[in-house]
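All protein chains but one are shown in place.
Residue numbering begins at 1 within each chain, and the chains themselves are lettered A, B and C in the order written.
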Amino acid sequence: MGNRKVIAIMLLEIRNLTVRYRRSGDDWDRPAVSGLWVAVEQGEKLAVVGESGAGKTTIAHAVMGILPPMTRVEGEIVYRGQRIDSRMPEGIRGKEIVLIPQNAYNSLNPVLPAGTQLEDLQAEDGVPSPLRRQQLRSMLQRVRLTDPDAVLASFPHQLSGGMKQRVLLAMGLLREPRLIIADEPTKGLDPVRRLGVLELLKDLLAQKQQSLMLITHDIRAAVFLCDTVVMMYRGELVEKLPVSRLYEYSSHPYTIALLNASPQRGLQAGQNAGNGISTGGRGCSYVACCSQSVPVCGQERPVWREIYPGHLVRCHVVA
Amino acid sequence: MGSYIARRTLAAAISLAGVSLMTFLLVFLVPGDPAEMVAQARFGHGVVEWEIEMVRRTEGLDRPLAVQYLKWVSHLLQLDLGHSLINRQPVMSLICSRLPATLLLACSSLLLSLLAGVPAGVIAAVKKGTRLDSVLRIIALAGVSVPGFWLSYLLIIVFALKLKLLPVGGYGTLANLVMPSVVLAAGMAGLTARLLRASLLEVLQQDYIRAAVANGLSNSKILWKYALKNALLPVVTVIGLRVGMLLSGTVIIESIYGWPGLGKLMLDSIYTRDFPVVQGCVLVSAACFILLNTCVELIYAWLDPRIRWGTGR
Amino acid sequence: MIKMSKKKGYIVVWAGLGILLGVALFAPWLTLHDPYEQNLANRFAPPSAEYWLGTDELGRCVFSRLVVGTRMSLFIGAAVVSINAVVGSLIGLLSGFGSRWIDALVMGLLDIVQAFPGAILTLAVAGILGPGLPNMILALTVLGWAGHARFVRSMVLSLNEREFIESARSLGYGSFHVLFRHVLPNCLGPILVFSSMEMAGAIMMAAGLNFLGLGVPVSTPEWGAMLNQGKDYFRTAPHLAAFPGLAIMIAALEFNLLGDYLRDRIDEGGLIDEWKD
Partner (left out) sequence: MSLLELRNVSKVFRAGWFKKIEVVAVREVSLRIQPGEIFGLMGESGSGKSTLGKLALGQMLPSSGEVWWGVEDRLAVQGIAQNPYGAFNPRHRIGFALEEPLVYHDLVKDKQERRRRIGELLNLVGIGEECLGRYPGQLSGGQLQRLAIARILLLNPRLIVADEPTTMLDLPVQAQIIKLLKTVNACTGASILFISHDLHLVAATVERAGIMHGGRLVEVGYIQDLINKPAHPYTKLFVASALADAVCRPSVNDAFGAG
């Protein structure tokens, strides 16, 4: 993917990103993300799908520039032709690119009313105070909070989990961003609430031509909201394909295993999962858990192969 | 909020009742017969049997303990703490004449410790891992570990005897206040800085701070508006509890600097075995402490909306 | 720990503990002179090659008295902290693990005991009981257990919420088994941290009582008592008060550092918060 000439205008490009966290002293963890290339076009809805520990959230935090201090980052992150990895230029973070954080329960400041936290964002943009309330009210109505004034006056602990999540959505959308990064918006929700959140997101995104980077473990949510899916396994991308091809034509053994393991397919448990034998950094990252591996998988790192326009796989077995 | 205040006040009243009982029982720790002790103080050494017996009768020391306690409490409610064994003065008036000096000292050192400890804690947390952080942490730890009575002498030697900047002791002017306040504030400031640093570091890792950063808020706004108020919550509680340490510290420090406060009164009375006065000092300082802690809890409730609205904790 | 990696800082902590314990253990062999020997011809001598830290008002060797005093100060601290830790932990375990009535009773008692400004009651008790080592230890433990009890109780309560305690109960283990095989082993580390920090406080408080003459007899070689005697001569012979005070501070600093270090090492799941210093 790296050598392809980019023709469409890329909103966000991540080039060869590697992130390592420091354990202690000079002891570095296995890279949370390694050698990652991803691009999001203007208006594109991209889903990054993987299990916990695959490094999905690390990508989101790297783009936002909010990785913890003891982290080693290599590679480039380019937003509209401008590098934002080493230094985030003014007016991009939180304005052009926003993050809808994963943990709704703890992502609002417990000692400030929700209204104050929203108004602080407006203050950053220089919205004059008389206009603020009106703007907030209409924003909260857009995220389907029925009593905006009560919500604005509430402290976070007075709001339910779902309401907090909607306030966070409102915070994200308030400043009309070009790119929204939504980190696990459906995690831990029961079906009724999950569907509510997904439909709300779909509606909101349909109103404006904004780009979305959905980070999720929930393949169905990805199918529901996005056009393109990238599959991530232990810090690396293994497959990229249009959503329309996902169920029938996905080819990477990991994608197939994940699809089969979902309850809708009768929970076919894989042969083996997640004991993570190291390949010494040489072979395919999935070789230890792969049911179809051949000797070359353990020795050589597979390269990207385009098996259909827009459908790329990184696997020795899929030819 | 109203029910919260009512609840705290009730709890304070219960503590006060318990404190009065324990203070009353203190006198029974005195080795020997309390009647003999009172008689000795009243009639001089070499008292005879009938004198002790008379004291026992007049003071009601032959009655059951519960009756004695009730009598003591009923006097207490009329603000009567008995009389000094030494100079027969009412204990209450002795204490009242000394209390302002101690409160002045306690307040000024509390203020001083916050003025030093809060900025030090914030700077150390923000500059975590740098040389400045290490230096501040060592100073804070030294402040916690230094014995006040020793620091007093060091300061006297340096600032009063060598540099002749401040008076050796005494009461009345601002210059008299400086050294005892600094000594008392040292431990408190170190504690505040250490607690605030740890608590701020913890808060800075929270999701809501990360979210605020991702929202593009400026660093100073995040620190002062979003992080500090959360970080102060645990610190406020501990400071409230540790003001007791400050009050205790006054006992030794006041004696060293000749500061005419409650602490000096208490220590002098311990040396002269004037137990009603000791008892009164303990009771009054405990009452001050309870009052103060109730205030701290109300401040805490004001800082933390989760408590104000009667949910959580 | 300026410009020092964490590891090196920890070496300093352990070395400091080793030196303190070593001096306390081998005190009689580390002295320069007999710490009780008076030499009225050589009073108030400043530090010299013969008397490293000078001599006091009776011509006794300050260095030797400090060395022997280490034993006394650490012994008092250790005795006080062990009593407080054992009594407090037992009460805390009982309160956290027992019935609601026991818990309410213990909490009520703790609320009252801790309503006194810490050292004032200790001072009053020590003053009323009169001087002497046992009386002093009694005064320091009358209230000291309360902090331990509250700490252990809150720890037991938070452990009670953990799944493995719940599953131990549902596997049919009796209360005693759960308490001693599952709860207590998870408390021991934090109790150690707490005790180490308490040790610093106990050493300082004991020195304070001795300084006021409410503890061991004044002539005993003990840091607080030495300071007490030295304070009368602080204008003419400041070294008499300076060195014992320094010793107290170093010991307190060491145990505070040790507590910090142990907390970094042991604290799992945030059971120990910053409440204790």
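We take it that contacts are C-beta pairs under 8 Å (C-beta built on N, C-alpha and C of every residue); 3 or more make two chains touch, one makes a residue touch a chain.
A quick note: this is a predicted structure, and the numbers were derived from the prediction, not measured.
The chain not shown here is touched by just one of A:V73, A:A123 or A:V223, and that residue is A:V223. Taking the complete complex into account, A:A261 is the one of A:V78, A:A123, A:A261 or A:V317 that touches the chain left out.
The residue touching the chain not shown here, chosen from C:E166, C:D232 or C:D264, is C:E166.
Where chain C meets the chain that is not shown, the touching residues are 162-164, 166-173, 177, 181-182, 185-186, 268. Although one chain is not displayed, chain A still touches it through residues 51-52, 188, 190-196, 198, 217, 220-221, 223-224, 247-248, 257-258, 261-270, 273-275.
As a convention for this text, only the chains that are shown with their structure count from here on.
Among the chain pairings, B-C comes first (most C-beta pairs in contact). Between chain B and chain C the centroid-to-centroid distance comes to 21 Å (mean Cα coordinates, whole Å). Each chain gets one centre point, the mean of its Cα atoms, and the points for chain A and chain B are 53 Å apart. Multi-chain contact residues, meaning those touching two or more other chains, do not occur anywhere in chain B. Counting partners per residue, chain A has no residue that reaches two or more other chains. Those residues of chain B lying in contact with chain C across their complex are 11, 14-16, 18-19, 21-22, 26-27, 29-31, 131, 134-135, 137-138, 141-142, 144-151, 153-154, 156-157, 161, 191, 194-195, 198-199, 234, 237-238, 241, 243-245, 247-249, 251-252, 266-267, 270-271, 275, 278-279, 281-282, 285-286, 288-290, 293.
Remark: chain A residues 61, 64, 66, 68, 91-95, 98-99, 101-103, 106-113, 120-121, 124, 155, 157-158, 168, 171 touch chain B in the complex.
Chain C meets chain B in the complex at residues 1-3, 108, 111-125, 127-130, 200, 204, 207-208, 211-212, 214, 227, 231, 234-235, 238, 241-242, 244-246, 248-249, 252-253, 256-257, 260, 273-275, 277.
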